[in-house]
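Incomplete set of chains, arranged as in the complex.
By letter and in written order, the chains are A and B; residue numbering begins at 1 in each of them.
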């Protein structure tokens, strides 16, 4: 498929600069793009490649437009425009209706005729698989679980009994939705399991990364709001609630019953303690710990960048005496005050 | 099933208050419970829901009993009592004996007649699956591995060759028991693999979370004691030993040959370095690093809660000069001392 640059400009509401008649047939990086490809710049680190690119055209914002004299689509949000054009040239493959003969589908499951059930998949009794759903190889949809229309479980995904996935979701390989929460009562030195009776309820347009785990609620449900994006190897404990359009990068861990607002951006490896609330529009820098509720929007951090180890160790050793240092500082202030007072008196 | 409140009180050794004749048929949260449901309070954060609850009865401790005037079971450990009653109303489904036709079971495997081997599962040669074991869909039990009686591998669990899982364990989807340890010798710039010849030996009543990985020992075994509970996405390296009834929350990483005591509680995302020992009854706060042996029971921490990023950055920048600050502080103390000495002399 090829589309003229002018047509792309019109379709995606960008301003055309240069030759609108050239044919664009794909997208590529600045370095790899050829004359039929569209590329884009948003990260300033890549501006250095502008002069050398062989791309047919670039998507740029107004600020960068002056750095490049070739054909361009100019728009306020080049990444968004580029994402849409990339999807135009690389649509998700259509879901082929049917069931692979190796799939095990319980007679009491309800599978839409338009859905695809892949090889080695298992669909248990009472499960509901809606229109145009793609169940990839090796996926398991547990008893009474529901997969909303147009959702794709890529491969080896487990959706445990009774859990619900919304529409147009994508769940990546190895993800587990609906494992038991980590709930125990102490009986002397032994742990007694608290039955985990809730579900996971995932909204529409959610993406869940590879090997991410989302636990079912203990009594109520774990709730993942519409448009939430979870990266790989994220851990969501029981009864967590995540507000709409919040994104969490890789390796984030969220403890039980945390309630996280809408449109939050949680950096990689962040830890979020349990039984707290995070307001809407909170950003947390990677590797930080959210130890208590954050009641206001804003950017939060407790991340500590590495330094040469020898230097780091010296400072870290002092940290262990910081309280004592603070007390000594206060004592010095007192003494100095005393000396000044005496001087003024004399 | 419905049971009178009086019967529950007697069976679970709680003190009855109010109407013992009411029928209880399930458990629920304070907010969701109806007249036939039992609910409980242990976290003080939920006391606010007491006045509005429609629950038939509550499980409370003596301290909270005064806050609520309705029917109640009063006990020293409401969570434990509730867990047991919840299990009464929601027993694990009985294991249905048999083998799904799609399961691949080696002729040289020994599978108890009372066990269930689910769809798409693989049981390799020499494996032993004991009485009432549940092998869920997509699980793999490797050559010569052994699964103890009444254990449940929920789904997509891998137990590698030669590893042993005890009795009454629960292993959640995606968990891997017996992957090779991360052992290499350096040969110039190249890494040469050290064969990982040990096993994983898991005790009785252990629970292993979704997508958790437990490596086999290099020569000896990796050992998980009775009653240990591992949450999701936990990493246990080769030759680690975990003492009985220790619990580890999500995303904990334990490096090779660490020996961890009994009844420890390890918070989420904690890192534990290799070749160290942790005493019995140690609690480590979430996101901390255990960098050396902890020889005494107690609570340990190196967790740093996030602050507004601007403020955090200012403090973190100073941290890089903490050693220098400590030296300047000392120098000031010397100078002040000098001034005082001179004053006293004059």
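Heads up, the rule we're going with is that contacts are C-beta pairs under 8 Å (C-beta built on N, C-alpha and C of every residue); 3 or more make two chains touch, one makes a residue touch a chain.
Small disclaimer: the values here were computed from a predicted structure and weren't measured.
Number of identical chains making up the complete complex in this structure, 2 of which are shown: 3.
Please note the rule applied: only the chains that are shown with their structure count from here on.
Chain A and chain B, compared by their mean Cα positions, are separated by 25 Å. Chain contact summary for the complex, chain B toward chain A: residues 27-29, 31-32, 43, 45, 77, 79-80, 82-84, 86-87, 90, 100, 102, 118-120, 137-138, 154-156, 170, 172-174, 205, 207, 209-211, 227, 229, 231-233, 244-245, 247, 249-251, 262-263, 268-269, 286-287, 303-310, 312-313, 316, 319-323, 325-326, 329, 332-333, 336, 339-340, 343. Per the touch definition, chain A reaches chain B in the complex via residues 102, 104, 120, 122, 124, 138, 140, 142, 156, 158, 160, 174, 176, 179-180, 182-187, 189-195, 197, 211-213, 215, 219-220, 233, 235, 237, 251, 253, 255, 269, 271, 273, 275, 283-285, 288-292, 294, 298-305, 307, 311, 314-315, 317-319, 321-322, 325, 328-329, 332, 335-336, 339, 342.
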